[in-house]
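Structure first, commentary second.
For this depiction, one protein chain was excluded, whereas all remaining protein chains were kept in their positions.
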Amino acid sequence: MENEEKDYLEHCIALLEERGVHVEDIADCARYLQSSYYTSLKSEELISSVYKVLSKREVQFAIMTAIALDKAAEEHLLADKELESLLLSDAPLYGVDEVLAYGICNTYGSIALTNFGYIDKDKYGIISKLNAAGKNTGHCNTFIDDIVGAIAAAAASHFAHNSEEEEE
Amino acid sequence: MENEEKDYLEHCIALLEERGVHVEDIADCARYLQSSYYTSLKSEELISSVYKVLSKREVQFAIMTAIALDKAAEEHLLADKELESLLLSDAPLYGVDEVLAYGICNTYGSIALTNFGYIDKDKYGIISKLNAAGKNTGHCNTFIDDIVGAIAAAAASHFAHNSEEEEE
Amino acid sequence: MENEEKDYLEHCIALLEERGVHVEDIADCARYLQSSYYTSLKSEELISSVYKVLSKREVQFAIMTAIALDKAAEEHLLADKELESLLLSDAPLYGVDEVLAYGICNTYGSIALTNFGYIDKDKYGIISKLNAAGKNTGHCNTFIDDIVGAIAAAAASHFAHNSEEEEE
Partner (left out) sequence: MENEEKDYLEHCIALLEERGVHVEDIADCARYLQSSYYTSLKSEELISSVYKVLSKREVQFAIMTAIALDKAAEEHLLADKELESLLLSDAPLYGVDEVLAYGICNTYGSIALTNFGYIDKDKYGIISKLNAAGKNTGHCNTFIDDIVGAIAAAAASHFAHNSEEEEE
């Protein structure tokens, strides 16, 4: 179990950066999700919630898996050419990208899932950029846009609950 | 197992009507969810998808349970007054209403869940009406607005997939 | 939002006690779930994990809702007699009881869900007692046996992860 005791936080932040995603971009999406409740909220106030989410091992494993699939597709490393084609075209009914995203949201409760559904359809900020850059461009962002939406949704939910003292 | 072989479709439609929700209202929400993909879609085209969803036993059981909770709260039948107070105020972090809704969406795949998250936050049509009418008015719509959103989300997802021949 | 800031821990423990469930019973189920990994584990070592789970607001709301439904069914307070009949017979395909249970497990990650599935079928300890006492006896345990299984599964999962420092 040695490799499970490792902390993959730095590793995951580096993976996200490599794919053009900064912690600040995710915090901005989380702020957007909370903006109807707290109108003068600033992105910086969401940064610590994003870090909390990124510190969860289940989230780290989802990030690593998602980015590995996007990269393997765009580098043509997948033996399954049917799957490669689905991933490179970001096929709308593929759905496994959302399944991975729900794995992240679920651990933050039912409100996180609702937040994710909203931003996944609304495609705010970095999510819109990732989505546009990854459709039939040779570049594959099929998984990462959903993962970023899920982290933002979980962070917004964490922020909404943070008057509570409870920890896991 | 006798009572499981029963068909609760008529029963559920009557329960929904009694709470002010018509099949057409749900079809209109489903149409709204599909309107960015099919701009000239009419509500009537979604009616059969709504009926498909309403015919599923898991959906029927969720509808019956949700409406029973709303009614028991507004008629002050719940022995647990803490729960009654949460339900009558439609407390935003309660979350069990969304959990029931996900039970419906899940059976229609990951896209249904995304649809639900969107309409639950956007509150289109009948969902907006139910939500407004059920907050601190003595009338309780805590569960039904989410259930209606979930049926609409599932119907929209069913419609999107319906070029397929597969059945359950 | 005032009622959301309340802590329902004492309230939920009292509700569980009233239905014949003690924290120790749940800890014993959690121990059973971990016993293949830690053969000499004692129930007492799981008590603090059970309290952690019971302290989560999402869990408290699920407990309150579940017990309210069981009680309303056995006291014949539900206007919907079809639903009452399903609940009093603990109809095997009803499924909404498991949906509520998943709402608890989900917040503890995918391993908690697997644990729940196992103990829900295996019916160890108090779960077996509750299940037997609530089928066509006039007494309704349709929801509570699943809720207890979910709390035990979540506590076992919390225990398995507790070398980690992370909190929510």
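Per-chain numbering from 1; labels A, B and C assigned in written order.
The rule we apply is simple: a residue touches a chain if its C-beta (ideal position, glycine included) is under 8 Å from a C-beta of that chain, and two chains touch if they have at least 3 such contacts.
Only a predicted model underlies this, so the values are computations on that prediction, with no experimental measurement involved.
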Which residue numbers on chain C touch the omitted chain? 92-93, 95-96, 98-99, 102, 109-111, 113-118, 120-122, 160-161
Could you list which residues of chain B touch the chain missing from the display? 5, 52, 55-58, 103, 106-110, 158, 161, 163-164, 166-168
Chain not shown, touching residues in chain A: 1, 3-4, 6, 8, 11, 15, 57-58, 61-62, 64-65, 67-69, 71-72, 77-80, 82-83, 85-86, 89, 91-96, 99-100, 102-103
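Here is the rule we use: only the chains that are shown with their structure count from here on.
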Chain centre separation in whole Å, for chain B relative to chain A (CA means): 27
Between the Cα centroids of chain A and chain C the separation in whole angstrom comes to 30
Taking each chain's centre as the mean position of its Cα atoms, how many Å separate chain B from chain C? 25
Where does chain C touch two or more other chains at once, residue-wise? 57-58, 103
